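What follows is a short report on a single structure.
The other protein chains are all here in position, but one chain of the complex has been omitted.
Presenting subunit A:
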Amino acid sequence: MKLLQTLLATACLAIASSQAAHADALADIQAAGVLKVAVPQDFPPFGSVGLDLQPQGYDIDVARLLAKGLGVKVELVPVTSANRIPYLQTKKVDLVISSLGKNAEREKTIDFSIAYAPFFLAVFGPQEAGVGKAEDLAGKTVGITRGSVEDLELSKIAPASAELKRFEDNNTTISAYLSGQVGLIATGNVVIAAIAAKNPPRLPVEQFKIKNSPCFIGLNKGEPALQAKVNALIEAAKKDGALEQLSQKWFKAPLPDLGA
């Protein structure tokens, strides 16, 4: 899967760099009257499904907010962390609002807006696990989602004797922890908050922080007009309290300072 992503990303890069941006995405969106947004469906509270299997969550509400700001309708396209970038690069969506973290590797292929959602990564485990720093992971097994930012970061700092068990999506990682297959889990604050709300038997508590990495909205390269518009809408939503309201609704916590 990882190989596949790399291959595809390379192919996309090659093609994207060979063709100049002939159309302006912002103008296209306004002409079509529809904003197509890739949203998560396996990552509460950013996005999960309701009783009718329709997506709902922080990212979905942000997508609606932006569409309203642009004066167009919103079309939600549910994606997974493995295929959200290909959806964007092949222009099957205009924006990726899917708890997307920013890193140098991704910045080569797509552009980002300013931060729109709080997110920090940490290793979590039972209260008595007593893991205070990366070195304490020696000889322990940590469940982690393959290809995620926490995977990249923890792989760098974890001692060689720590085993990182990689799973295909967040959901499987959580299941592995809840069913006792792994003793520790590396994931985001928001995931843990969502699990905690369900009162599971093995309540995970924070052991140590890996990285503070707020989320950004992803968009195709060479779309300065769309990027500026999205940034302006996020700034406005921060000022008028709309994002604060969404944070309270989905994270049950006030919106922290997201930085630039």
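Operating definition for what follows: a contact is a pair of C-beta atoms (placed from the backbone, for glycine too) under 8 Å apart; a residue touches a chain by one contact, two chains touch by 3 or more; residues count from 1.
The working rule: contacts and distances are computed from a predicted model.
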{"item": "Per UniProt record, name of the chain withheld from view [\"Formate hydrogenlyase\", \"Amino acid ABC transporter membrane protein 2 (PAAT family)\", \"NADH-quinone oxidoreductase subunit N\" or \"Cytochrome c biogenesis protein ResB\"]", "value": "\"Amino acid ABC transporter membrane protein 2 (PAAT family)\""}
{"item": "Options A:Ala25, A:Ile144, A:Ile174 or A:Leu233, residue touching the unrepresented chain", "value": "A:Ile174"}
{"item": "Contact partner of the left-out chain, one of A:Ala82, A:Ile157 or A:Leu258", "value": "A:Ala82"}
{"item": "Interface residues of subunit A (partner: the chain not displayed)", "value": "1, 4, 8, 11-12, 15, 41-45, 48-53, 77-80, 82-83, 86-87, 89-92, 169-172, 174-175, 178-179, 194-195, 197-198, 200"}
